[in-house]
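One structure, pasted below without further comment.
A protein chain is absent from this complex, but the other protein chains hold their places.
Labels A, B and C are assigned to the chains in the order they are written; within every chain, residues are numbered from 1.
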Amino acid sequence: MQPLSLQKRIKWGDCDASGYLHLPRVFDYAMEIIDLWHWDILGTSWIRMKENSGLGMPTVRLEGDLSHPLECGQPVTLRLSIEKVGRASVDFSVEGLDDAGHRAFRVQVTGCLTDLGSKKSMPLPEEARRLISAYQAAGGECNI
Amino acid sequence: MQPLSLQKRIKWGDCDASGYLHLPRVFDYAMEIIDLWHWDILGTSWIRMKENSGLGMPTVRLEGDLSHPLECGQPVTLRLSIEKVGRASVDFSVEGLDDAGHRAFRVQVTGCLTDLGSKKSMPLPEEARRLISAYQAAGGECNI
Amino acid sequence: MQPLSLQKRIKWGDCDASGYLHLPRVFDYAMEIIDLWHWDILGTSWIRMKENSGLGMPTVRLEGDLSHPLECGQPVTLRLSIEKVGRASVDFSVEGLDDAGHRAFRVQVTGCLTDLGSKKSMPLPEEARRLISAYQAAGGECNI
Partner (left out) sequence: MQPLSLQKRIKWGDCDASGYLHLPRVFDYAMEIIDLWHWDILGTSWIRMKENSGLGMPTVRLEGDLSHPLECGQPVTLRLSIEKVGRASVDFSVEGLDDAGHRAFRVQVTGCLTDLGSKKSMPLPEEARRLISAYQAAGGECNI
């Protein structure tokens, strides 16, 4: 098992009139790799969780820091780590590295397992905890 | 009853590195006024249709033409007309006028009333047809 | 002078398959009122700053917390406060209030005045400081 990473190129349509990445778009990049992580590591997805079990993983907190601006067209590697696991919540950390390997941004996303009917948070299932621990053990842990 | 219009200013985040509106964003502007039209003219909304009646109005066709580019920060007036009403479908036309009253873009959107369970199209209810006709009679018709 | 506020309705296209606001979209709402603030309070805009003076105000930090989920179609009032003013940076705080006046989310945005040529941060001009202070004095200060 390897920490999940994703190659992107800063899209023309994700830049604003400055010619650089419009910072709010960085969360779309982060959501894409977190979505992928659900498929690849947990073997499920937000849509399946909803349809099969009436569960959701709504984002309750987002945080993003830019170290240096990313130009339109520039390649960037996303890398996903798990920073913290709570009773019902998972803290994801997504770094964006430029082609020299320097960190251009860091995004933190907190999702909270929720019963969509009662709107109450739900404890993470044991199987999910086990898979998350294995992911962390394989290096998918935040080393910052 | 007046044809529906909406004042906007081209947002910084909707422009691309050219400094002008990123054309795909024009459909977000169009969807916003069409959504508003459902509230104001039909007295319903896509989310209520879904939750109360299991109905949807998925967009099946989009078309957008740019007459002249819109700069970041420029004011634009959206104006909504109904171009055609079919058995199950409605063709909306949204014009974007600059501050001199010249048309900068025109978007056409076709929505199709659909039963979300069976995925089959559904005839528009008589009440909706009546409200749409009244809207057209009041000037909300495409004069192009 | 009044703290700036903006009425919005959670757009269909801003919600994800959960039927609630897709949290990353909250930053688009925040950027919209911050952009407006530049026009209304500072009497300038990001695009004018770029074109007239080669200056930018890139976002270097974003933070968003959700208190309770916002449903598709729900009205929300945005309210902008200035939280902190540094040498070159301004910390904006945008709250989203539901129709009962309860805070549904809070977003913090840090922009940094930057010379687009040298990529170096620039001290905020005295005139901007004066206008910001007046805005804060008029109540546009974060009371959280």
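Criterion: contacts are C-beta pairs under 8 Å (C-beta built on N, C-alpha and C of every residue); 3 or more make two chains touch, one makes a residue touch a chain.
What you see is a predicted model; the values in this text were computed from it and never measured.
Chemist: Using the touch definition from the top, which of A:E71, A:D91 or A:D115 touches the missing chain?
Modeler: A:E71
Chemist: What residues on subunit A make contact with the chain left out of this view?
Modeler: Touch with the absent chain occurs at residues 9, 11-13, 15, 19, 28, 31-32, 35-36, 39, 45-48, 71-73.
Chemist: For subunit B, which positions touch the chain that isn't shown here?
Modeler: Its contact residues with the unshown chain are 17-18, 20, 23-24, 26-28, 31, 46-47, 50, 56, 58-66, 69, 116, 119.
Chemist: Touching the missing chain, which residues of subunit C?
Modeler: These residues of subunit C touch the chain that is not shown: 12-13, 15-19, 22, 24, 72.
The rule is short, and it goes like this: only the chains that are shown with their structure count from here on.
Chemist: Report the inter-chain centroid distance for subunit B and subunit C in whole angstrom, where each centroid is the mean of the CA atoms.
Modeler: About 28 Å, centre to centre.
Chemist: Roughly how far is subunit A from subunit B, centre to centre by C-alpha average, rounded to an integer in Å?
Modeler: Computed from C-alpha means, the inter-chain centre distance equals 33 Å.
Chemist: For subunit C, what residues touch not just one other chain but two or more?
Modeler: Expected reply: 28, 31, 46-47.
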